[in-house]
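With one protein chain held back, the other chains of the complex are shown just where they sit.
Up next is subunit A:
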Amino acid sequence: MKITLDADKCCGAGQCVLVAPEVFDQRDEDGIVVLLDAEPPAEQHDAVREAAAICPAAVIEVH
């Protein structure tokens, strides 16, 4: 799995961090998404897919 972000679209909702805190974080100053692990291990894949599906700005793409 490889994750890419279109962070310019991020609205800072932070739902990805709630769902997959080991893969996503938010910048302190504006809440914009930060990718901690672009190629996370298999045990994270379900959570990452959930985060991508739930993101209210369609920022997260999973390849």
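In this text, contacts are C-beta pairs under 8 Å (C-beta built on N, C-alpha and C of every residue); 3 or more make two chains touch, one makes a residue touch a chain; residues count from 1.
Just so it is clear, contacts and distances are computed from a predicted model.
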item: Listed names "Xanthine dehydrogenase accessory factor", "Sugar phosphate isomerase", "ABC transporter ATP-binding protein" or "Ferredoxin reductase", with the criterion being the UniProt name of the chain not displayed; value: "Ferredoxin reductase"
item: Missing-chain contacts mapped onto subunit A; value: 9, 11-15, 17-18, 26-31, 49, 53-58, 61
